[in-house]
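One chain of protein is taken out of this complex; the other chains stay put.
Up next, subunit A:
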Amino acid sequence: MMRRILRSPAGLAGVVLVTALIVLAVVAPPIWGDRAARIDAAEILQGHSPGHPLGTDSVGRDIFARVLVATRPSLVLAFLATLIGVVVGVPLGALPAVLGGRAGRFLASTVNTLVAVPGLLLAMFTSVVLGLGARGAVIGIGVATAPVLARLTLTLTSSVVGSDYVAAARVLRVPRGRILTRHILPNVAEPLILNITMIMGSALLGLAGLSFLGLGTQPPSYDWGRMLSEGLGRAYVNPEVALGPAAAIMLAGIAFNLLGERLARLAARETAPAGRAASAVEEPAADPAPEGTGDILELDGLSVTFPGAGSAVRDVSLRVSSGEVVGVVGESGSGKSLTAQAIGGLVPYPGTVRTTRHRLDDRDLDTLDRAERRRLLGTTLAMVFQDPMASLNPALRVGTQLAEVPRVHAGLSRTAARRRAIDLLGRVRISDPARRARQRPHEFSGGMRQRATIAMGLMDSTRLLIADEPTTALDVTVQRQILDLIGEVSADNGAGVLFISHDVAVVSQICDRVVVMYAGRVVEELPVGDLTSGPAHPYTRALLASLPDMNTDRDRPLATIPGRPPGPGELPTGCAFAPRCAYATDTCHEERPSLENLPGGRRLACWHPRSGPVGAEHVHDEEDGR
């Protein structure tokens, strides 16, 4: 953890500064204490000099020494104030989660109301009521901090309380107190501690502010705020006397914030799995996909690489021709979605995309400059994703969003674009399109939202529709309608469709050809009719056998694929499926089969292709296993 904090300049600066401050708070009073307290009538109210780098105060004490010595009271008071905030605020925020019911709701709304009270005002009020001095200031800042921490704790715990694992613990009759200590607190501790670090910084600033106003530390005690307020009167004559304490306050505030922010960012990243470095091995390229007539998409040698994690997509080639629906199937991590994103130029940073051939509608994307590329993608390519809410702006009317595309890319006027939007909604079978166009996305059902996103991509110039799991979040009856719609769109517009799904059955409903991906590569491609008559790759066959359909024999266990797919960083030298394959031989483990073109528009990468319908082989496998 520590090493990763130090890796960023901000984190390093935060750690160094906070450590320096703590060391200073410990050592400064014994070292410079005497000098800071020494009254020298001969050197009253002086400016910078070699003996007094920051000058002297009204009784001739050295300001530089006093700034150093004041580190301890400033930090200790800030720590105490934060402590009060934590002791009061955290239980206040955690209680609603434990209590639940009416008492919990009452407490939660109390916390929410308290947050509305301005913090500094509350702090000033409290410290005036409690009497001038450090005690009042600390309690004041503590009281002002408590609601903020309570609100933060409330937010953090309520997300954990709503989680399935807390629900599971409740069903298991785990006692309330134990749910709090084992399930809730450990899962909020980290973000809470990070925020407390930052709150410590603001408590320090708040205390300095109170002292500056004369409400905090009273003479003869002093902290940075007090010194700043004393020095400010002389700021025009000797600016350094005010700048010293000001710089100290600023530095300390920045130090705690830098450290807290870095800790928070690390904690956020903690959940992401660490990638492993992959060895860069030059491999034989796959055969280019067979040329079709009127190919809209021609893609060869596509690879997508993320630094430190290896290639998630390797040497993928695809063809989609006019009016054709091509399915891409694969499990999570197979690279199918990244392939779609790469075609649309949407691979997230820091991924890098390479292709040997990338042509869309007969134009080479690799030779176009950025503006031309955007224009070509914007006018000829449409993308539909699993979550339609992610593609629709919740604040805008659906009609406005649909009108934006023809306005930007086809240069239509506002009214023409609006008419076009209504026309499009009608074409995707949304009833009463004129009324619907005035509604916002949340007023649409899930299926209608998906229709609207399909409509958004439909223009006369649309040549390719990429649909990435477009029906996964929908009900079966709605799924059927959306599949039909995509089929119609392709037939009407003559557009090609690249349909990506984890579900072979769904793909087989709509596609002409199916491309099977495994561990970032295409392992088989076949006409959809051959899925039932007999795919050749053992992976495709296993995928089909493990999928229950309406004809699956209910008296037998389902076929399963042992093991799990390799991650991008753990690819074997041979065939990536070999470790899970029932037919693998030494060759399979040692040498990767290249993707080769076969007769009948098929492609295959396998040393030991199978044949015959999947069902028969399934039975055969079962018998072998006994």
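Rule of thumb we're sticking to: a residue touches a chain if its C-beta (ideal position, glycine included) is under 8 Å from a C-beta of that chain, and two chains touch if they have at least 3 such contacts; residues count from 1.
Keep this in mind: contacts and distances are computed from a predicted model.
This complex has a chain not shown, and the name its UniProt record holds, of "GntR family transcriptional regulator", "L(+)-tartrate dehydratase subunit alpha", "ABC transporter domain-containing protein" or "Fumarate hydratase class I, anaerobic", is "ABC transporter domain-containing protein". Note that of A:Ala123, A:Ala169, A:Ala309 or A:Leu485, the residue touching the chain absent from this view is A:Ala169. Of the options A:Ile139, A:Val504 or A:Cys575, the residue whose C-beta touches the omitted chain is A:Val504. Residue-wise, the contact with the chain that is not shown comes from A:Arg480, picked out of A:Arg35, A:Arg265, A:Arg357 or A:Arg480.
In the complete complex, the hidden chain is touched by one of A:Gly51, A:Pro118 or A:Pro186, namely A:Pro186. Considering the complete assembly, subunit A touches the hidden chain via residues 163-165, 167-174, 182-183, 186-187, 271, 273, 331-332, 446, 475-480, 483, 502-506, 508-510, 528-529, 531-532, 542-544, 546-552, 554, 557-561, 564.
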